[in-house]
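Only a portion of the chains appears, each positioned as in the full assembly.
We call the chains A and B, going by the order they appear; numbering starts again at 1 in every chain.
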Amino acid sequence: MSDSLPTLFKSFSKEGIVRREALLEGLKESGILEDDPRVKALFKALNGSSSEISEAQFQILSDQAPGLFEQALTDNLAIPDFRAFTAELTDIFDEVNTIRMGKLPTYIPQLERVDPEKFAMSVCTVDGQRFSVGDCDDYFCVQSCSKPVTYCLALEEQGEDVVHSYVGREPSGKTFNELTLNAKGLPHNPMINAGAIMCGALIKKGGAASDRFDYVMEKWKTAAGGQKIGFNNAVYLSERQTADRNFALGYFMREKKAFPPDAELLDVLEFYFQCCSIETTTKSMAIIASTLANGGVCPLTGVQVFSPGHVKNCLSLMLSCGMYDFSGEFAFTVGIPAKSGVSGAIMLAIPNVGGITVWSPLLDELGNSVRGVEFCKRLVSRFKFHTFDTMLGLGDDRIDPRRKR
Amino acid sequence: MSDSLPTLFKSFSKEGIVRREALLEGLKESGILEDDPRVKALFKALNGSSSEISEAQFQILSDQAPGLFEQALTDNLAIPDFRAFTAELTDIFDEVNTIRMGKLPTYIPQLERVDPEKFAMSVCTVDGQRFSVGDCDDYFCVQSCSKPVTYCLALEEQGEDVVHSYVGREPSGKTFNELTLNAKGLPHNPMINAGAIMCGALIKKGGAASDRFDYVMEKWKTAAGGQKIGFNNAVYLSERQTADRNFALGYFMREKKAFPPDAELLDVLEFYFQCCSIETTTKSMAIIASTLANGGVCPLTGVQVFSPGHVKNCLSLMLSCGMYDFSGEFAFTVGIPAKSGVSGAIMLAIPNVGGITVWSPLLDELGNSVRGVEFCKRLVSRFKFHTFDTMLGLGDDRIDPRRKR
């Protein structure tokens, strides 16, 4: 590739000189942001350089971010025309922003007090191209969006066979079954409360509560490429206090001897409430989603947070079970592995493309963000992101942003 | 590409001559079979040619199957190393062939009388590469494998909106719900009996029974690239006579006013039994499956049998609902859109790769072919064919046969 560096220099240069501004602009357009750990040295060098860059300096700059520097400037990242892509996303965002339907959840005051107008969207591709719009620096509780991470952590530690001896892996079907277990006496899958409570019981069993939670937070941070992850203690305390259904589920599972032998019910439930009370921004959660879309490797750091096989399992269940009672319809019409949370967040993992997070607190009657679901529907009406859109021969005029135009 | 023809000639030639046998061998290895309509002229020319072929003759031969001739001989088809691929499939077939479990279905005598030892597997890629092993010329009834075709035909004729105003598109959940409808009073999805009965009612409404069935048979034949499709009248008569559950379903749906206004219940049910009684071989059904895997275009003829969007819908529902009560587990562990039939057939559509059909009459207690399900499990243990195996970065040692090695 370094063979092509002179060519790249030429394409940017005018009379043997490349303007620093043009490089900064080029990087920005490609979606490579200044806080990306991979380009720390590059930006340091760029910021220290003169405004006119010679071919030798160009080579030195390229060496600060080997490969990425060239790929970004030659439109060779996951989504080649990232500017066009984000323009489309912004369009959708603006359209959806006009929607004023839905209700705030009322079961805990902390969720009820959120500003219902909040709306944010962030994307991060499997090559770490990023873009955000709206209230993307606001923190919100992850709630059920924690379930895929909890499931992956249980898989990492215990393996698929052990985990699925405690929790099923199929859609649960009817709502009225929520409180019951499947035919084998297990929670139906890790994407519903009972299953997530169970997965949590499998993480760092026997460890101190503080150590277990530290471990989870550390993993969240790693999956988010080092971005800050917070914790909302007020939400945690409220969740714990108003968690009648989860206590009911917990006691019911304990009665059925569904838990691992040494699980302490109250510890297990408190751990679950803590995971739900983790706070983040759409920016950070989009990176986590992209880690899932990228087979478990964080695009910003290259760290293998989860093994690919476990991510595969997670995406399968997000596709079939991630959107509460809307899961079947969502799998059919949107067809992207997703997880919804009662805080109004939806986390989408588009395999080999990237992660998208939408956040808007007003919910429909099934508990999904009204704007979030609408965003997803419009997303697949413009882009070939449905699981089965990957087929060749789709003669429609929707965009496949993976392809160079 | 014709620029590369001289290079191709050189790679096959020895002293300016290519041996006809080498070409035949090369085509065979690529999976392009003599009865492929695309190579009819080519084989005619080859069979008429001398055993030693000059560069000029080579060019003429290439013109008989433009593109395909070169792609086949340069390993540029969907599965480049087709010989290695089929060797693996044969291995799996031989392993699975040793299994002697399961039972013949007993509800009609025609299925009970089938030789339980029968076993066949056929594959057809989206580039029309084909391979078969076992009893691949034996006819069997398609039974529930007709459901994806019936659904696609209903979509083609009525469009998604109309079809799904009569039938749902989500997994049905529990077995005991089989006889009931979903919350909207519709059959849960087109992959279960009630839904397939409903889809049938939407095809050529008001037409004569004979014309309707002719139409369906014609479509089956087209989807199979012109291969012969049969009809087992004894099965049809038996189905009609012993169809208590389907009559119950039909009457129940009629009571709920679920049918289109002009549907005649007995006609609708007879049409359904006829679709189930269509006969084919694994060879032909693999081509039909590849038509689905290829976005609706038959690889052997290039005919667009179904539109890509409808095929997408069909694959979504095959993934979530195609394997009876095993669907959820199958989606998780195998992850390939599939449809099972009580005759012991399983039809797999691997998007952008091809179709595979396995047939072995002995069934497990959920009604799926024992060998068929085991074949599918072993298939994904060797090949990256799971829907979410497509992710980059999967560091396992399973084969991605789409890639050149």
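We adopt the following convention: a contact is a pair of C-beta atoms (placed from the backbone, for glycine too) under 8 Å apart; a residue touches a chain by one contact, two chains touch by 3 or more.
Since we're looking at a predicted model, the values are computed, not measured.
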(request) Count all the copies in this homomeric complex, not only the 2 that are shown. (result) 4
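Heads up, the rule we're going with is that only the chains that are shown with their structure count from here on.
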(request) Measure off the straight-line distance from the CA centroid of chain A to the CA centroid of chain B, and report it in whole Å. (result) 35
(message) Could you list, by residue number, the parts of chain B that touch chain A in their complex?
(response) 126, 169-174, 177, 293-297, 307-309, 311-313, 315-317, 319-320, 327-329, 331-332, 335, 337, 351-352, 386-396
